[in-house]
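One chain of protein is taken out of this complex; the other chains stay put.
By letter and in written order, the chains are A and B; residue numbering begins at 1 in each of them.
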Amino acid sequence: MIRLNHLPTLRIKPGAPRSFRYGRRRLQGVDGDTVATALFANGVRVFGRSLKYHRPRGLYSLDGESSNTLVNVDGVPNVCAETTLLAEGMRVSSQNAFPGPDFDLLGFMDALSWAMPAGFYYRVLHKPARLWPLAVPFIRKMAGVGTLSADFQAPGRRDEIYPAADVCVIGAGVAGMSAALAAAEAGLRVVLFESRPWPGGAFEYRPGTARDGVAYYRKTAELAAAVQASPHIRLFLNAPVIGVYSDGLVTAFQRGRPPHPFDERYIEVRAASVVAATGCSERPLLFDHNERPGVMQAGCAHRLARTWGILPGRTAVFSVGHDLGLEAAVDLFDLGVEIAAVAELRQDGLDRALVDALAQRRIPLLRGWSVTKAHGRHRVTRVTLAGPNGRFRKTIDCDLLVASAGFTPVTGPLTLAGARLAFDAHTGFFLPASLPPRVHAAGRLTGRQDWHAVAVSGRLAGLSAVHDSGIDRTAAIGESIDELASLPGPARGTQFVLAPGSGKKAFICFDEDATVKNVDQAMDKGFDVPELIKRFASVGTGPGQGGIPGHNLPLYVHQSGASPDGHPRPTTVRVPLTPTFLATYAGTRLDMSKRTPLHALQVADGGRMERLGVWHRARRFSEDERSREEILAVRTAVGMLDASTLGKFRIFGPDAVKVLDRVYVGDMTRVPRTRAKYSAMCNEDGCLADDGVIVCTGDNDYYFTTSTGRAGMTVEWIRYHTRFDDWDFGIVNLTDAYGVINLAGPEARTVLQRVTDADVSNEAFPYMGYREFAVDEIPVRAMRLGFVGELSFELHVPASWMVHVWNRLMAAGGDLGIRPFGLEAQNTLRLEKCHVIIGSESEQRTTLHDVGLGFLWHRDKPWAKTVGDTALRQTEHQPGRLKLVGFRMADPTAPLPGDGSVIVDRRIRGYVCTARYSFTLKEPVGLALVDDALSAEGSSLAIHEDGCGGRLARAVVTETPFYDPEGLRLRM
Amino acid sequence: MLGLRKRIWTPRPVKSSYDAVIIGGGLHGLATAYFLARDHGITNVAVIEKRFIGFGGSGRNTAIVRANQRTQENLPLYKEALDLWPVLTRELDFNLMFHNCGNLNLAHGEAALKAMRLQVSSARFLGIDSRLLDPKECKDLVPALDISQRPRYPITGGMYHPPGGIVRHDAVVWGLAKGCSRRGVHIHQGTEVTGIGFERGKVAWVDTDRGKIRTPRVLNAAGGYSAGIASRLMGLRLPISVLTIQAMVTQPLKPLLHHVISSGAYHCYANQTLKGEIVTGAHMDPWPNFTTQTTAAYIKHQAEFVTEFLPCLKGAKFMRIWGGLADMTPDMAPIIDGHVPAEGCFIDCGWGYFGFKSSTVTGRYMARYMATGECPEILEPFALKRFQEHRLMGETAALVDYSANN
Partner (left out) sequence: MAFTITCPICGPRSGYEFRYGGEDKGPRPDPAQMTPEAWCDYVHMTDSRPGVQKEWWYHRAGCGTWFTIYRDTTTNLEVAPDSPETVA
């Protein structure tokens, strides 16, 4: 197609061709084309087929309000052709049509629409009951637009940014740009979002003249130049706003184009004030076959010519209800479109100059007339017009029908910001009745259509935003209000909805093929509020989310008298205002995880790393899922575990010990300098929250450890439970400052003694002792603990020296068979000793008593008001609780029951917490939480595991711990 | 077509007395009213709804049904509920659109596998089909899954629960309303309960903005608002935190997911509706509130997380997010009780975000409770006193993060 290439308003470069594929065809567009305009320029009229009835659909608007022009681009379904800029080499294909949009095998569905009244799924498809399961696969296959393959990999680069701003202006039309400039003049930081690829909104393409005689597009371009020159305004083009939240949070995404280093990026702005200047969209006119290809909105037809140099048709009929439509008719005539007739819904209030212009061009103007039907199977060939009250009719041949009932303010962002809307009879708009603080509205969405009035209302909003920030703008605001008062006020709008006709094929919602008749059917069933009608009749719940029916539905329901309170009610607007790729929302996906200082060493040693909470940890160091070699090394020689993820804290100050007494169940008043004290923290329910070791490192100075998972909560937990006490203490989280090496095994002392001058003999450093000494001048805090059940030293080392100390120990133990061990080995080792891991042997409702740690509770410290103390008293002898027990299999050669297997009699009586094969004892051992009636030693347990086929495994509750019950190995 | 113009339910004038008044025109309230009428002949019942029926959680949930809970106290309720959908479809002559597609819950580590084995073993002991899968079997079931080591939390297995699926939630609301209305129950929309009156230690009336209604039985089934109604009008404080839970859908696609897929580690689920939209949601912002506002952080996180294990969804677009209220209890199990704080007062709340699945069955038992005054055995474990007796139900193993007690 030949483009008009001398228009000053063009946004394309006719000399820069872009080739692309459409199905099997090779086509050419030009730089600046969208996919939709390029297809249209190549003669494509039917873009796809509709969801339910497979009706042909074409270009209707240019801002993606409907799903008519959703296409597949490079394997990505549901790409909006209207808002996606054409790129060289794109592969475009149509959707929901086989073999193609021009001839679709399922086109016959349209003839069956009578059989599918609103809600027919609910009322018909279950009779008989057998029918429904058979219908489901068919319905699923028919539903949905666009195909996404299961192995699809999203192409493209992503980005995300979080700019701060004083003012966020939504919409870079005349009002938005004026608002931005007013705020920028005061030195405020402005973020300005525009969904189209260029600023200017409703005026940038129009050759008509403002009241000062200058063409709209020129005036608008001057404004845009000022915006782009302002150092205070950050203008995001191609960036639709998708969310507006309270407190000035605005989200958007931006489609990149060279030289942007991204294809799409997510933008989140926190602004002190928000200005919504989102303008209007056109309200569809409802008549039979109102969505036939060849029917389009006035702005669509006009912009195709003015912006992209494409004549939208050869012979056009207009059926409009606003001056913008008349203006388009005049201008398209001048550009070479034959205008057969202009039907105008309004009898009066028309712009005189435009009426004269139509007359000069001998274009018939039919006041009070409207289109009632579009004819033609795949595209418009003829239209029927009817006079006032449907009395006269005439049919005109044409290939373009420009139809537009009026304007709809784009109020999505305002509503999301918390504005309350009320219906205004003069404009026919839902106008903001009240705005939240620091939110302002300006421009065409307030009903004003005059260039100057729009600009001044924008300036007023900008000044108000400046005023919000504390800069006094009372005088300037007053001037703007006066100026606005002297300019044309909000234009009177039509409330016309339905042209005379049956309404059977008048589509109120294109996306879901919902007609006016379907809405009637829903109202007949008793649905009276638009929100429910929407759900029952599926209106505005499709891919375009109410872009087409959003305004007509409330008006139609209101006019039908169904609305319960007699007022039109808007339907709910929801985020995202423009459908947004999950890829774009996901952005760059920074993974906030932590590695211990030994991470690289662990990996080099063959560690199988996995994520546990925020940490990466080594589960094992070989293929063996049971970690036999690691376990045997610890039991017979020596091994080392990277335990750096343990929580580590310093608490100090005159009241530190009171704090410890508040949160720990034990008595903290006497922690000697040379001993480590093991204790637990409970929640108010007496349930186990944490356990760890406390040491005293100085006067009123303590160091304590917590479990890995709890470390992030410890400071807030302690401060929470002391928040009323006004105690004098400080607490520091040292978790990342120290690493921890657990050196364990009968040879542990030998290894340690080789790297330090300190005396680490059993006499000098006994079990549960605490010492501070140096390894190569590196200060080390050492505790003799025994989680794995052997002689072991927990060495707390400054994080930066961890690698050095680890390597020294490794070297020192080389001849003794030292090796790293992982979490799996640790788990079996500690299980043999029946040491609990919180979360593994306890659940939310498990008390200190339940796991057999009641001995840690010091009941005689009422002064401490210990957290959980009350519940520990009340549950101490409570029957019917789940208790932790150790068990062995009745037959030691029986297979190991899986963790989580349930223990049953006639009911479920408990479950296996952890069970492992003990290489030391050469049989399976386990810990289980069972009903206390079954917890006595010698009780028989029946274990039901998934897949056991009803054959229960037998186990016996036995004495614990399984390994070294006297604890001699710990003390050697 | 016959019956095309017949209203689904009919507005009636408010009477001055009813045999039972139910606060809340959601699923629990409507189901209770329906079974009061159907099973116990108590048809002089009013359902009082402040907005419109299905306005709250009933119309905002994501319609997933399953019976793979953690405890034997909960499982039977959910199992019965699964069996009831086809029955109710027939009985109400309204297609509830039960789509028995099965649920796949993903494990991302040792601990999750253990938790699943507990659930699977419990379910199978109680005769409910559920099984553990390895990653390869998960992938065979759901080809879109990424079972490689690439995700932050690689998939280590899954729990497949064939009896579950999805039900059209709006249809259940409308179907029950139809059933109620046909049996003479009055549904008063746009009506607010403003007070509850007691006489001699028994419930005697409710005040509404459309007048006083005398009644010997009141059920508080107001979902997210029930705790506030209990503390304000019944003088009964409940262990409930009301949080906003959000869900969102993509634009409709041709069939891609054939099961409900969920992941604990990523706090999300995804399934494809009959219309082709992929619904996803799950995580909650942990501060109590009564707004149904959505948050920017949430939709972003959801996109990050769901595309970790279903990477192809990056090519889909979110088109709508919405919020609803979840009345969370400390043990993630509901509170169902009667004659608290006074005779004739019943509560059915604390259902959090899982109140949809067993609403119909709970309604049936609650109706029996209200009609006979005797608590059915199956509801006994849900009594309020469990909190002061330190007997939380164990529906969740982990400490919940919305409670200040953890």
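What we mean here is this: a contact is a pair of C-beta atoms (placed from the backbone, for glycine too) under 8 Å apart; a residue touches a chain by one contact, two chains touch by 3 or more.
Source: prediction; values computed, not measured.
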Selected from A:258, A:566 or A:862 as touching the chain missing from the view: A:862
Of A:399, A:513, A:685 or A:824, the one touching the omitted chain in the full complex: A:685
From B:120, B:238 or B:256, residue that would touch the chain that is not displayed: B:238
Touching residues on chain A - with respect to the absent chain: 245-249, 270, 684-685, 715-716, 719-720, 723-724, 862, 865-866, 869-871, 874
Where the missing chain touches chain B, by residue: 225, 227-228, 231-232, 237-242, 285-291, 293-297, 327, 330, 387-389, 402-405
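By our rule, only the chains that are shown with their structure count from here on.
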Geometric centre distance via CA averages, chain B-chain A, whole Å: 23
Contact footprint of chain A on chain B as seen in their complex: 1, 3-10, 52, 59, 72, 86, 89-90, 93-100, 109-111, 113-122, 124-126, 130-132, 143-144, 152-154, 168, 170-171, 174-175, 190, 250-256, 272, 274-276, 293-296, 299-300, 302-304, 306-307, 311-322, 331, 390-394, 396-400, 404-406
Residues of chain A touching chain B in the complex: 51, 67, 70, 75-78, 117, 121-127, 129, 132-133, 136, 139-141, 143-154, 243, 245-246, 249, 251, 266, 268, 521, 524-527, 529, 531-532, 535-536, 538, 541-543, 545, 564, 574-576, 579-587, 589, 591, 593, 610-612, 619, 683-687, 689, 720, 839-840, 843-845, 847, 871, 874-875, 878, 880-881, 898-902, 904, 907-908, 911, 944-947
